[in-house]
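With one protein chain held back, the other chains of the complex are shown just where they sit.
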């Protein structure tokens, strides 16, 4: 049931413009989340805020095979998902800064960014809680019957929660068009997944639901693209859900204030050496898709975009006080 | 991971007295639950009341390898478990009748019978809710360190609940001395397990927790005894938990008032033909453990015991009104 | 008008709304063939609207509620059934942290148009885990609406309103009401949420209540009327939001308030009613507010004890007598 996808970069039939788009998207994520710690330290951001640095290949690869009309549901570690689905970094940053121009008018913050127009059904502050919601969304998509799908993200630790079990079981018995993308970054806060469960490969859990489970190198953006793309196509065709486990790593702590050193410098360095962006860049240059200079320029453009997003957020007004009692009922 | 235990009756090294005890226990269950419908119709019993008829081999086989000091946790369909662990049918019946002499002073009813002195941690009106509690009890047993174990019963439908997932995962990662006995009687109320999940064999779910999963013929009391006995021994020795799926069938409806005919007469007849008690009796007679007359006499003794239990219950007083506000806090 | 049981009235609301709007779905344990729910409330729906719109689920309360939330976000109007309100303990995250919060925390973008139907209260021998009245849990959560109709007509009309509402509505039926009968208007009978109704007019005192206790209150009112005492019975119908105007204007008129509810007295909804009246009608109240409520105990199995755990008409009469 579980199939290990190894290196599959050899034959890539992806348009160069698409490859460049993906590369740019990964860099946007990196730069966006690269600003968090500083903004937090300076007290511009508050609340639990989680960075996606090191995991960019998962969001970008997985979402590269979706259309604008497809859906995703995200997690507490959601900035990368939002950017990869086309989210506006200005409105994201404004939200983190609690501003009226933010995605949620400043009322949600990092853990609740959503853009329904882009099919982003929201980040979630409750671990695994997005999964049952994704099942409901997938039920709607199945009933709509127009081939759209939803990607449901979760972490590794989330798979030990009852919500994961009930959601995957229901999705499978109803053959819903959902792909569960499990980001196995080896830890939930400080707890290693192997001390929270007696298995190593979480994809095996799919078999409990008669579902296909697949493992993919989550630091290889094209591998993620291919595998998730395949499972998305299957879901669109009525083939039901799949659990895709992406092995990856978060470079920094669990939240902005956490140095994350309980994992050991050595382990962190090993994973930093597997940097999904550097690897993709090298690959793109080697294939002649980009020159080194072009790759660098894109990097700098992305950095500038994020600077502008901060600028935009900083300049934006706070929400009016009367917003406090708006949006409770509709 | 999953291993099918077929006929294993060939070489039985169980003492004849023990075989007879088991046979008697199965008959007690059958006669006890045989009275429910009548008592319910006559309005002596109220509330959801579930019979165990057809499944006697599971409770009796599984519990035959426990000592008095071991524990069990039961379900809504709990009469069989209680009797098999040595519960007093008089106090059980008095409880169903809501009497002061009942196991819970008449305050619990069918779904809440417990006898802590016998290690019966209680039936439960909430499906799957006993499983996390069993994990806690097993944690206590592990810390006590004296080799005792707990059997945690659940139905098939219960395995689709989040509580099942969280409990089995935690039991496995902590290597707790618990054996999960799943009574797969093919239905949860009117819903066939195969329309509530996309798998047939629930034992496979053990693999999601790095746990051993085993399937056993739940209508073969000696097979259940052997398999559960093995897994109990493993748990005692620190080998951690096992999920044992017992394939069986409830002869009657979900509750006393349900004829259960949504399952089709034919299916019901097939399973009645696999009567675990008739089969065991035939076996005991064939082996010369009992004569037909002795077997019949035991049957009648069991019936008489239950008559006496009803008599006892009927004669017993109602609880005093002041019991209403007793036992809320301790 | 035609006479229906409470349970058939709910069934009719579901049928009519499913026929009216293809976005209405029904899901839950046992809701489809063969039984239409363990109380038979959804009987016939799968036969009429098909397997796709009427879905039996596994015993997965969290996923049932979550699926309702998710489907609503994509424009559907799911009506999920949780068999007993006691089992809603397993779905609290989806109801309270998700359904009730999505509109607000996403800045107004989400439309959580879902209904969670469930049933509660003391019936016959359900004991501690099948008899609770937990409405205060939802009454205190902004973003949720909570409907607790007492009559077949209100049950039908409020369920129709709930299905058309763009907010999560917790619709709590009462197991002892299912078999009760009453006249129900035919056709598109919609009873707005958040509106109380005076079920009996009077001037001597105001009884504020809801759900099954409306019947006990009306019985008490009859007893009192025989003695020439005319009490007003206000049926809240919705416990979130509460129709303060109607409640307070009645209390203003009578000067006396008796809150009647089946839930445990301490921390129950009647505390909110009495507290609000005490705050806002200090100059109008001419007797202490009264609460006639369930005792602070788990519900016992034995029938005699079970009956003693919850209020009845005699206790309501006694409370009225205390303030007259």
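We call the chains A, B and C, going by the order they appear; numbering starts again at 1 in every chain.
Here is the rule we use: a contact is a pair of C-beta atoms (placed from the backbone, for glycine too) under 8 Å apart; a residue touches a chain by one contact, two chains touch by 3 or more.
The structure presented is a predicted model; accordingly, all values stated were derived computationally and were not measured.
Note that the undisplayed chain, when the full complex is considered, contacts A, B, C. Of B:30, B:50, B:81 or B:105, it is B:105 that touches the chain left out of the display.
Of the candidate positions B:54, B:122 or B:188, contact with the hidden chain is made by B:122.
For the chain left out of this panel, the touching residue among B:20, B:139, B:233 or B:285 is B:139.
Across A:35, A:142 or A:161, the residue that sits in touch with the chain not pictured is A:161.
Where chain A meets the chain that is not shown, the touching residues are 45-48, 95, 98-99, 104, 106-109, 111-112, 124-128, 157-158, 160-163, 188-191, 195-197, 262, 318-319, 321, 323-325, 328.
Panel shows chain C; residues 62, 86-87, 89-90, 92-93, 96-97, 100-101, 104-105, 127-129, 136-137, 139-143, 240, 242, 263-264, 266-280, 282, 285, 287-291, 296-298, 300-301 of it touch the chain omitted from the view. Contact between chain B and the absent chain runs through residues 71, 73, 102-108, 112, 114-116, 121-122, 124-126, 129, 131-141, 143-144, 162-163, 166-167, 169-170, 173-174, 326-330.
Everything below uses one rule, namely that only the chains that are shown with their structure count from here on.
Centroids of chain A and chain C (each the mean of its C-alpha atoms) stand 40 Å apart.
Centre-to-centre separation of chain A and chain B, using mean CA positions: 45 Å. The multi-chain contact residues of chain C, meaning those touching 2 or more other chains, are 57-58, 60, 62-63. Under the contact definition stated at the top, the residues of chain A that touch 2 or more other chains are 162-163, 166, 169, 173.
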